[in-house]
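The complex appears here without one of its protein chains, the remainder shown in place.
Right after this comes subunit A.
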Amino acid sequence: MNIALSCKDIVVEFDGFRAVDGVDLELARGEVHFLIGPNGAGKTTLVDAVTGLAKYTGSVVKDGEELRGRKVHHIARKGIGRTFQTATVFEALTVAQNLDIAAGAGRSPWTLLRRRRHLPPHVRATMERIGLGDRADTPAGALAHGQKQWLEIGMLLVGDADVLLLDEPIAGMGHDERETTGRLLHDIAADRAVAVVEHDMDFMRAFASRVTVLHAGAVLASGSVDEVSGDPRVQEVYLGTAKEPADAATA
């Protein structure tokens, strides 16, 4: 396995409450790794910790480098990108501008102070890849909900993130959009590590290469979809009964 990111014994504490309580997690390139668990299991908090938003103890290592204590933008520059539960794009700017900004974290002041003459080729390619090739000059605020989520993923791609932490990327999407998103995730996971925080069990079954179940801030189980689904502890705390998990989870 080609490990892109490894987290060891992550503990996030808010006023004595341990939202994340000793989590070990490894994300491998080539995998779409789902993080599931009931509300309050600590999934988003874990993502917050890795990306520098929440303070934690433990260790997060990427490419041999410890990331704990680094600033948010330093961690992002190391190639760790994240999305938010509600798609956060720059609504007043066009799709092309959104992507161009995302691609430019390393630009010199001189480049920044000049006008953009044309889009960098890899930005244009990404725009095609996320299905927004014909929307370059559309303000991001005018995009459909699902398109905003794709745009946000695209922004991580042009920024050369090779660890993507996606927080509920299909929330509010219709059936076709989910399929498209799932295929997109596998496509981009070819040379990257993709972690997906998700509630939707059908989506997880269809697209997960690996699943980690969190419960009360700790890892309950980890493995392939079948291994995890067959784990009696998982069925007990999260899936309820083995047969009707999807409805309960998506509700």
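Everything that follows uses one rule, which is that contacts are C-beta pairs under 8 Å (C-beta built on N, C-alpha and C of every residue); 3 or more make two chains touch, one makes a residue touch a chain; residues count from 1.
One rule holds for everything that comes next: contacts and distances are computed from a predicted model.
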Chain excluded from display, named as in UniProt, from "Molybdopterin-dependent oxidoreductase", "Urea ABC transporter membrane protein", "Ferrous iron transport protein A" or "Beta-ketoacyl synthase": "Urea ABC transporter membrane protein"
Which of A:Gly159, A:Gly182 or A:Gly217 contacts the chain that the document leaves out: A:Gly159
Selected from A:Leu93, A:Ala136, A:Ala218 or A:Val237 as touching the chain missing from the view: A:Leu93
Per the touch definition above, residue among A:Lys43, A:Lys62, A:Arg82 or A:Arg129 touching the missing chain: A:Arg82
Touch residues of subunit A, complete complex, unshown partner: 51, 71-73, 76-77, 81-82, 84, 88-93, 97-98, 100-102, 104-107, 111-116, 155, 159
